[in-house]
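Shown here: the complex without one of its protein chains, the others still in place.
Take a look at chain A:
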Amino acid sequence: MSVQEDGGHRGTEIAARTERRWATISVIIIVAMALLAAFAGIHRATMPQPRVETTDPSRLHLSGEFAESNLGSVLEANGAVTVRAIGQQYSFTPACIVVPAETPITLRATSADVVHGILVQGTNINTMLVPGYISEQLMRFEKTGDYLMPCQEFCSFGHEGMWGKVRVIDQAKFAELAKSGGRLSCVGQ
């Protein structure tokens, strides 16, 4: 800014104009960011789960979707994979999740006690597990290998020990395992 010699009036005008310009630029930046987020959400389908689903954590083990026999990975008729898991103090069930590479996967998970979280390192797979509610997350792995899956939310004194694993294997190998039916996991392997 420069100090004008012909009195304060022009200076004031310039000051106000500069300020207005900056305010306009700021508003444009913000609108552009919001539009970008909307575009990314719709175009790349990276949106949070659309529906809120509930479940009773004290009856999880008795029956229904999250009964122990139903936990793990299953190959659906359309070639997609559904993984069901639960978090409880201080482990995941299954502790090792096995999935095929290059396949659309739906993770459905909940908590049996307190708030936990699932985070798969090296990916953007990240969701909270809140008791009473079902978390659903779409995911897809391009590369085979082992990924660490720590609990990302404080769940009391054993939180630091709550680490699971995701093992991504070859599509054909997974199909072979899935032939015998049932729910797959890589626990104990």
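Observations
We adopt the following convention: a contact is a pair of C-beta atoms (placed from the backbone, for glycine too) under 8 Å apart; a residue touches a chain by one contact, two chains touch by 3 or more; residues count from 1.
Basically, contacts and distances are computed from a predicted model.
Per its UniProt record, the hidden chain corresponds to "Cytochrome C oxidase subunit I" from the list "glycine dehydrogenase (aminomethyl-transferring)", "ATP synthase gamma chain", "Cytochrome C oxidase subunit I" or "ABC transporter permease". Among the residues A:Ala67, A:Ala80, A:Val130 or A:Leu177, only A:Val130 touches the chain that is left out of the figure. Within the complete assembly, A:Gln49 is the residue of A:Gln49, A:Thr106, A:Thr144 or A:Gln171 that touches the hidden chain.
Interface with the hidden chain, as seen from chain A, comprises residues 1, 3, 12, 15-16, 18-19, 22-23, 26-27, 29-30, 33-34, 36-38, 40-41, 44, 46-54, 56-58, 89, 110, 113-115, 117, 119-136, 146, 148, 150-161.
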